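This structure is in structure tokens; I'll ask about it shortly.
Missing here is one protein chain; the remaining ones are kept as they sit in the complex.
Now for chain A:
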Amino acid sequence: MSVTSELERGTGSPDVATGIVDCDVHPLLKQGFASLYPYMPLAWRERFERKRAGQAAAGLIMRFAHPNGFIVREDASPRDGEFAGSDPHFLVSDLLDANDIGICALNSLQTGAMCAVLASADESLIIASAANDYYIEEWLPIDRRLRYAIVVPSQDPNASASEIRRVGKHSQICAVAVPPIAIALGNRYWWPIYEAAQELDLPIFLHVTGAEGIYAGAPMPAGGLPDTYIERYVTLSQAAEANLTSLIMNGIFERFPRLRVLFVEYGFVWPLPAMLRMDRLWRGLRHEVPWVKKSPIEYVAEHVWFTTQPIEEPADPRDLERIVKMIGVDNLCFSTDYPHWDNDMPMQSLRMLAPADRDKIMRQNARNVLRLS
């Protein structure tokens, strides 16, 4: 069977073993929502078709303001009229081959947003399963370097856990992408997902859905509803900070001692003030959360990773080196965010670091935390 031979060809490739690991790559469905129809039970497919779900799926666009009109890069389009990220063969040559990337984690924001933002709870279960089957069948057999983060319907944690157990054993599944809703990650609501993720030794990806600050029930930045896209983008890390604090103070890493969490596309400067403040306040307020048995900074070191993009650009780039050391060289994983316009490409990224530190961030840490081989 062609799938097997493709996989065998990929296995043992030096690129897989030694190349850069890109922890955040965004594929798109080739035909939009309609791509999922072949992977749905007939009754659900008919229901979505009747309500023109394919058109509704673009409903968030009015709230965005991208410099070139759309989130994906024009220059990464496979062919005229096709969206960047919609063709796996093109993505392999344009991103992986061209940039010495040995493994990339496909993180389907598009379908995550469909689940968390655009659908009812029942519909989100159908969408998540269809999306996972679509990528497993249409993308993963193409190249062993492609890995995939399972999309789960965060509106239903028990159904999410079932979905993790249904597809999580596939050798190219590398993580569980939990589309954030306005329930902090330390809340017991999420326990079924953590239990399943820990059982399958898969880390959790937390990544924005694009709906932050847009509707009641979406994760909300502090201070009130922002008006513009730039305000929302700047304040995205507030939700990450709130979720990191929530995970630690609710003892999630004591309750699920093998759980690993990656904050994806929040950058890596924001954790620093949160870590320092958590550590300081824990010394005086730990009696409120005695299940936090050690400094919050130690939980971060053992259980939490941050992907690097978007890398901030201080006037003196060496300032970043100090921040990298304070966050922890072992806790950062490189990511491009391809094919989005606000990407970081490997050649230009983190060049101020010592080669050994850069190598950990570009290649080694992600192999460890995502258990890549």
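FYI, a contact is a pair of C-beta atoms (placed from the backbone, for glycine too) under 8 Å apart; a residue touches a chain by one contact, two chains touch by 3 or more; residues count from 1.
Methods note: contacts and distances are computed from a predicted model.
Its UniProt record calls the unshown chain "Rieske domain-containing protein", which is the correct pick from "Cytochrome C oxidase Cbb3", "ABC superfamily ATP binding cassette transporter, membrane protein", "Spore germination protein KA" or "Rieske domain-containing protein". Only one of A:R258, A:K294 or A:R351 touches the chain withheld from this view, namely A:K294.
One chain of the complex is left out; on chain A, the residues touching it are 250-252, 254-255, 280, 283-287, 290-291, 293-295, 298.
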